[in-house]
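Yeah, one chain of the complex is gone here, protein chain that is, but the others are all in their spots.
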Amino acid sequence: MAKTDKKYGAELSQREAEEIREAMKRASTRLMDEYITRMRRAWPNRPDVMQYFDDIAMLYGTRERELLEAKEEGRKIVGYTCMFAPIELILAAGAIPVRVACGIYDAVKLGNRIVPVEVCPVVRSTIGIGMVGLSPFLELSDALITALTCDGMTKLSEILSDKKPVWTLCPPRLKDSPQSTQFWREELKAVKAKLEKLTGTRITAKRLKSAIETMHRATRAFKRLQEIRRNIPSVIMGRDAMLVNQTVMWDDIERWTAKTEELCLELEKRVREKVWACQPDTPRVMLAGSPAIWPDNWKLPNIVEEASPQGVIVADEFCFGDRFLYDPVGVDEWTMDDMFNAVSERYLLPSTCPYFTSEDGNEDRINWLTAMIKERRVDGVIYHVFRGCMLYAMEYMRIKRALDRINVPIYYLDTDYTREDVGQIKTRVEAFLEMLKSRVEL
Amino acid sequence: MWLQILSEILKLTVFAGLTLAGILVIIIWKRDLKTKVTYMRFLVQAAAMVAFYLLFSYTTELLFVLVVIFLLSIFWGRFFCGWLCPFGFYMDLVAALRKTLKIRYWNLQDGLNKILDKFRYALLALFVFLPFMLGEIEPWQWPLAKFLAGPFKPISVLLSPVEPLVIPWESTIKVYGVNLSYPYASVIAFYSGESYALLCISIFVALTLASSFVVRRFWCRFCPTGASFSVLNRFKPFRWIPLLRLNKVEEKCTKCGICKRVCPAQVTDVYEQKGGDIKTSMCMLCLRCVELCPYEDCLRLNLAGKTIFKSRNWLEPSKIE
Partner (left out) sequence: MTVVAGIDMGVQNIKVVLLRDGEILSHGLAPSGFEPEKAARQALQEALEKARISLSDIKHVAATGVGVELAPMVNSKVSIVSADAMAAVYLFPSARTVIDVGAEESRVIRCDGKGNVLDFALNERCAAGAGAFLEAMARALEVRLEEMGELSLKAKGTASISATCVIFGESDVVSLIHKQEPKYEIARAIYDALAERIASMIHRVGLEPDVMLVGGVARDVGFTTALKRKLETEILIPKYPELAGALGAALCAMERVGGSRR
């Protein structure tokens, strides 16, 4: 057997792939349209600037065109599956970073041909879109940076390597020790070298500084928006904030920053003028656990914000959401060495991914959740777990006990990449929201 | 004579006023939150250096100021080291030069750092007792010098970091008639004898400047004077005395490690300890960790329990309460 043979055979004949792709693309576009319309309807005075984010959220539109143009100009596109990928290094090398995780339910059916149904649905659907070429971001990537975190991500990395050059990053499970930070730095140095080779651009101190500052500006805009979400009553509905948070992962970062600042300006005005997005007594919900990736995973947020009683999502714990831009790179001296250390440590140390453990109590995630609950005045937490997601599922008991101590209700909701359980989820979410509402009234 | 003292006090007051004005200018004009406190500290260090020089020109009676400063250290621990010590200022100047040249620093290995931390108390003990064993030297001319070289020689070691670059009495190093000195120069001159004094002093100057170019605040990691201030924080029965403390709100800490990385003294206590008052004896309260902590109100500087400075989102501070 030749070494170049595909390991997993995650591909279809061109004809079949094209057929399925076109059908899925149509269905997906319809669904995205529908969800955006529902968001518009649920928030009558939705700011106009949100239309920009709607446009970027339409995965097969503007952004796909822009990336194609960029490729023609000779720019390289680097995809990444996980939050551990160093965006600053990608930008410093002159490449365009795009996140490549799949949020499309139908793609799961294709992934089921390659891996069993017990596997995490995010992984199965990513395999699926790879098989039919449905994701413009995956297709246009010149290389993929993957993180070998949970089992699913690790094997997905292997499967995707049949399709694209994959550069793996292995975060150490114990991030506290000095050997861990040392090891992680070496991992990033390896990726840095590969980036430089791919783009033909050396990552100099000047370029890295510029990239760090770009991300600083994006983080500042993000934090400004999160500040606004602290307000009671809410001036922005949760689904819209989630959309803004997620679009940064495939949008042009500078442009996203500018538009987010514009949105914040408008929302800050509304705070002053008391133009609320929902009633003051709406229960404030936080989503924690497996990330709800746009578009199909709006299933749960839709239910929460269209239920009766209505809830508003004021925070989430998703690595594909509020966690993505949460931690800034803290540079002390703008030397190449310190900048690189700062970037390296930023991606490893403050991460609250349940992939990590610690000999010292492993409280990072608990602390983050507790601080966020207090900051955003969260009334209740919905713990969203995909079937097959071992890490989040196992940490539930720990989180529950910690939240019981601060008297915050938490509800375990397990689901999959399917629309069949919408009815069941609705029952549970509405019961939970009713419970929160009566607590709020007490 | 009282008139003279009064005029000197007036000069000092004007000087202090100018320094305060400078600090205010920085607070108002410096936009970048990541370096505001650092600039302020720089200014205070420069002012302190000038102040010490002026003090050394006075008569012995005004030296009580020095005594006061050292006694205050009972309450503010190594704050002196971070904000007032001229030797520290020279090291920070060298670091500033290094930063301008975009040269990286080197960290001491964790193991070595911990050994130095314990070792400095031994060094302190040595310097306190050694002079008693080596006997008297020729008394110098000024009463001030007599004060320094008198029977209390440990004081000369403990006061050495404060020794100005230009001294008003006879020195081993003379350039164009100006008497130059350097922290610890007089002590080295004493211990190395007449013929080798200049050589030893030169080696010492070169070593300290070069090492602090490579390792941040190198001398501070085993400075006997610093150790004497740390004693109260190091030993449990005395820990309640210092009023200036660093404090951490555990929930807000994301363990991002920025405080550990930016600390010039490589203090890991702020990173490692869970919430509450940070128990550390090496920390010089330079506040770099608090300044660069990116999370709102995570690290704080407390004076007698009250927060006088806290970390903020230096990308843009919070507007909402």
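The chains carry the letters A and B, assigned in the order they are written, with residues numbered from 1 in each.
Here is the rule we use: contacts are C-beta pairs under 8 Å (C-beta built on N, C-alpha and C of every residue); 3 or more make two chains touch, one makes a residue touch a chain.
Remember, predicted model here, so these are calculated numbers, not experimental data.
> For the chain that was dropped from the view, give me its touching partners among the shown chains.
A
> Please pick, from A:H216, A:R398 or A:R439, the residue that touches the omitted chain in the full complex.
Residue touching the absent chain, from the options given: A:R439.
> From the list A:E11, A:E158, A:E306 or A:D421, which touches the chain that is not on show?
A:D421
> Could you tell which one of A:A23, A:V117 or A:A431 touches the chain left off the display?
Considering the complete complex, A:A431 is the one touching the chain left out.
> List the residues of chain A that touch the chain left out of this view.
308, 409, 412, 414, 421, 424, 427-428, 430-432, 434-435, 438-439, 442
Definition applied: only the chains that are shown with their structure count from here on.
> With centres defined as the mean C-alpha position, give me the chain A-chain B separation in Å.
46
> Using the touch rule from the top, collect the residues of chain A that touch chain B in their complex.
176, 178, 181, 205, 216, 219-220, 223-224, 227-228, 230-231, 326-328, 330, 332-338, 341-342, 345-346, 349-350, 352, 364, 367-368, 370-371, 374
> Help me check something: in the complex, which residues belonging to chain B touch chain A?
Residues 99, 102-105, 110, 250-258, 261-262, 288, 292, 294, 313, 315-316, 318-320.
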